[in-house]
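All protein chains but one are shown at their positions in the complex.
Chain nomenclature is as follows: A, B and C, assigned in order of appearance, with residue numbering initiated at 1 for each chain independently.
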Amino acid sequence: MKQKYEFSVQSHRFINSAGKALMPLPARYADLQLLEQAYEQMVLIRTFDQKAIALQRTGKIGTYPSVLGHEAINIGAGLALHQEDVFAPYYRDLGIQYLRGVSFVEQLMYWGGDERGSCYAKQPEDLPICVPIATQFCHAAGVASAIKFRQQARAVLVSGGDGSTSKGDFLESLNLAGAWQLPLVFLVSNNQWAISTPRYLQCHAETLAQKAIGAGIPGVQVDGNDFVAVHDTLTDALTRARTGHGPTLVEAVTYRLGDHTTADDASRYRSQEDLKKAWEEEPIKRLRLYLSSQNAWDEKREQALLQRCKVTVEKAVADYAAIEPDVPTAMFDHLFATLPEDLHDQYEELRRQTQEASHD
Amino acid sequence: MKQKYEFSVQSHRFINSAGKALMPLPARYADLQLLEQAYEQMVLIRTFDQKAIALQRTGKIGTYPSVLGHEAINIGAGLALHQEDVFAPYYRDLGIQYLRGVSFVEQLMYWGGDERGSCYAKQPEDLPICVPIATQFCHAAGVASAIKFRQQARAVLVSGGDGSTSKGDFLESLNLAGAWQLPLVFLVSNNQWAISTPRYLQCHAETLAQKAIGAGIPGVQVDGNDFVAVHDTLTDALTRARTGHGPTLVEAVTYRLGDHTTADDASRYRSQEDLKKAWEEEPIKRLRLYLSSQNAWDEKREQALLQRCKVTVEKAVADYAAIEPDVPTAMFDHLFATLPEDLHDQYEELRRQTQEASHD
Amino acid sequence: MTNMTMVEAINLAMAHELNADPDLLVMGEDVGMNGGVFRATVDLRKEFGRTRVIDTPLAETMIVGTAIGMATQGLHPVAEIQFMGFVYPAMEQLICHAARMRNRTRGRLSCPLVIRAPFGGGIHAPEHHSESTEALFAHIPGLRVVIPSSPLRAYRLLLAAIRNPDPVIFLEPKRIYRAVSQPVDDNGEALPLDTCFTLREGSDLTLISWGAMVQETLKAADHLKQQNVHCEVIDVATVSPLDRRTLIASVCKTGRAVIVHEAPRHCGVGAEIAATLQEHCLLDLKAPVKRVTGYDTIMPYLRQELRYMPSVERILSAANEVINFGS
Partner (left out) sequence: MTNMTMVEAINLAMAHELNADPDLLVMGEDVGMNGGVFRATVDLRKEFGRTRVIDTPLAETMIVGTAIGMATQGLHPVAEIQFMGFVYPAMEQLICHAARMRNRTRGRLSCPLVIRAPFGGGIHAPEHHSESTEALFAHIPGLRVVIPSSPLRAYRLLLAAIRNPDPVIFLEPKRIYRAVSQPVDDNGEALPLDTCFTLREGSDLTLISWGAMVQETLKAADHLKQQNVHCEVIDVATVSPLDRRTLIASVCKTGRAVIVHEAPRHCGVGAEIAATLQEHCLLDLKAPVKRVTGYDTIMPYLRQELRYMPSVERILSAANEVINFGS
């Protein structure tokens, strides 16, 4: 007896690289306001991103991972989330975090090596950036479990790169999300590279979305340079999650247009031609072309936007520069809810030495 | 633009629980010798298994995991392997190991708490039993990498339970096997339980074989109570591996007819009815019925076989009983290739104390 | 007040807190219907249901990682790792996240979870079921590491661990899960999480131990008493943070110390205690601080495991060396 089980993964794209709609856009984009807002946020993120790279070059912040090429994913996801959802980011989610209320100043503090950058004054529940690859997927599964336990109508979005899909944590969490039918959406930003490791060395599968199949949950691929595809698919997936219809894996295909981080030099391992080809697909231009084709954008608005973005970013940089460094003893203040007696001596030693140093 | 990627998993069964062939058996089973041999080995394994449980009850060995219900998988896999292949077992692979040349005495030593049970006098390359779930999959990937690196025409078979498919190591190894196109076959013995955890709590997917899809490799499901399905599928998969056609995941579906181990009491968490139903599917009876239906088996042969099995097992038990315990200092002898000077004192202390104890 | 074993006391503490704290969850492999492979969670599923007593898939990274996520939402997960030998897949989650969530967010989020794991040798279990690696956790800032050595302390320390707002690794010496019984009152009273327990007072020698080895240590103290050597016996109980004050006070008084633990010696918790004692009691020490420990080799399989573990004889021999030092 032979039996056959069949599975499939859909791939979505609405607007191509020439800014042309390949089919009618879903109803929610009929009024162009949402797309204009998305476009403005994408430009703002890119403006900040370029500034952050410059700040690293002049030693004002530490190693920084550019989001160049991730703008549609970032803003698509950020706009699909509701305030009461929870977001578990990775380090290339600047724009999602920004839309969640994590300020540019906080982001600069974080990348500048100040723990207070993860205080998220306006966002009490989102998780902080997770540096060890893929570990955030488990936390997100835990948050989603708590939400399910409390029978709340909220969703969790967790995010990682193509490289992160090779690591056990991702796969274990995906499996759990299926087994427990968690209100959890997995977003994989497939930018073709994990530092220098190309996508094809990471995994032999045609898509990363098909990893969902092994967990028995829906997997969808979207063009990660197409804001509409990202936003539409995530909106649906998050709605399903909030309404008790379980998890989804969304793979958003893009290309990392910058170096891995400011500590990296991508020219060592990838060709200029590939990069040039990838630039033709980049997300901002195509949305502008689409908006222009709908008479919803023009050069004047563009210039005004760039000016606004510049002002916003400069203000954040100035605010960041004005922040006093934390007291060194802060490293003990949040270790435990209350400092155990056993550590009082070390705390005192540090305090004393800091004072001496500042008196020198 | 919408694109659709399609995938599938085949499920195979040749002989049903009534011992009836559901379709013509593949050519390699035309001559019944192979099936007779398989049947005899399955009965031998079950005889040994029952003895081992008895030995645990009387304190002659430690905790022991019965293979009851796994006989077709064990013998199907064992007979599909070539001597020059490498096998990476888990703890419920008694029969595979036995066919690989790991003697019953070695197996009793292992379960009896004597490290020398993993010396595998006749099997220099197979890996020892792996207790931490799923870790063996990575080792097997490494062995397969070595084989590929040396361009040898050998395959690696690695084995685990349904529970092990939830753990990262399994999934990371599956992914690597795809990315590197390793000569590696993954065998998942899906016996419906991971101790007390039922298969449906382990994973929401319809089959475990479909986990292959996320790694971009073929996945196949077989009836693990049907020797022919197991043996045929593994033979093909191992041949593909040996000839440079890459990895395969094979899920063999059976039912754990015994307790998880002798330390477990399955009646705490599963019903008698389920167990009774599972017994109807068990692998030995159905192969006997098939052989009988082909006039290749009868009661006389059965009795002779049982007698032979008994003698073989009793001999192994007697040989095991005659083995002197290892010297305690053996715990240092194989820690490193040569004992570091820093440990000489501890070695001496142990030696002295052992002597004193034996003089008391 | 019922007489009970340590594993029963642990069960009782969880039941108590499941009743008292609606945010408490018990999770892990086989903790539900099966009640845990050692029956530590027995009947909890029946009483509190499957949403609060949760069987997980087989994946320790995920178990601990998920518990961390739950904890950031204010739940109080008590996650069982079936044996300490299987906790290592969760090391990254413990070191990089559980221990850091509060610090990383400067107190915005925290991680009030308990990881329970049976540990230690002596019950003739298979490979990996018998090791003691508490030192690995003790070295990680941000984790508390607690080890009970009697039913009553197990009940009270587990209550404390559960109520503590930070992550606690709670290691249960399975060799004495059922070896001793003791009356335990289910009064919900917790012990502090950073004090040693002085089980016997004495003036000649301080015996320092934790976990199952406390039993052997007490037996050794009995023998020594017959030799007219009066031992102070301390159960460290909280190996991190450590109650150095009690240990130092005792050894400054007795001038002699023997530390007993099952784990390998090299870089074990005994090293930290010996280092601390010499730092603070040097002038009072009449002999070097000695350690009686597992050997620095792989824990043998069951046939030889008792050769590996500290025995009363080994403790006595070290105690006598310390007592006769210099004479």
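For this structure, a couple of remarks:
Methods note: contacts are C-beta pairs under 8 Å (C-beta built on N, C-alpha and C of every residue); 3 or more make two chains touch, one makes a residue touch a chain.
None of these values were measured; they are calculated from a predicted model.
Within the full complex, the chain left out of the display contacts the shown chains A, B, C.
Which of B:Pro26, B:Gly244, B:Pro325 or B:Pro340 touches the hidden chain is settled by the complete complex: it is B:Pro340.
When the full complex is taken into account, the listed residue touching the unshown chain is B:Thr135, out of B:Ser11, B:Thr135 or B:Thr248.
Contact with the chain that does not appear here is found for just one residue of A:Asp49, A:Asp85 or A:Asp114, A:Asp114. Residues of subunit B that touch the chain left out of the display are 86, 88, 115-116, 118-120, 124-125, 127-128, 130-132, 135, 137-147, 149, 168-169, 172-173, 175-176, 179, 330-331, 333-337, 340-343. Subunit C meets the missing chain through residues 61, 85-86, 88-89, 91-92, 95-96, 99-100, 103-104, 127-128, 133, 135-136, 138-142, 240-242, 263-264, 266-272, 274-275, 277-280, 282-283, 285, 287-291, 295-298, 326.
Residues touching the missing chain, restricted to subunit A, are 62-63, 111-115, 131-134, 163-164, 166-169, 194-197, 201-203, 263-264, 268-269, 325-326, 328, 330-332, 335, 342-343, 346, 350, 353-354, 357 (touch as defined at the top).
To be clear about the criterion, only the chains that are shown with their structure count from here on.
Centroid distances built from C-alpha atoms place A farthest away from subunit C. Work out the mean CA point of subunit B and of subunit C, and you get 36 Å between them. Distance from the subunit A centre to the subunit B centre is 43 Å, each centre being the mean of its Cα atoms. Averaging Cα coordinates per chain places subunit A and subunit C 40 Å apart.
Multi-chain contact residues of subunit A (touching two or more other chains) are listed as 168-169, 172, 175-176, 179.
Residue positions of subunit C with contacts to 2 or more other chains are 56-57, 59, 61-62, 89.
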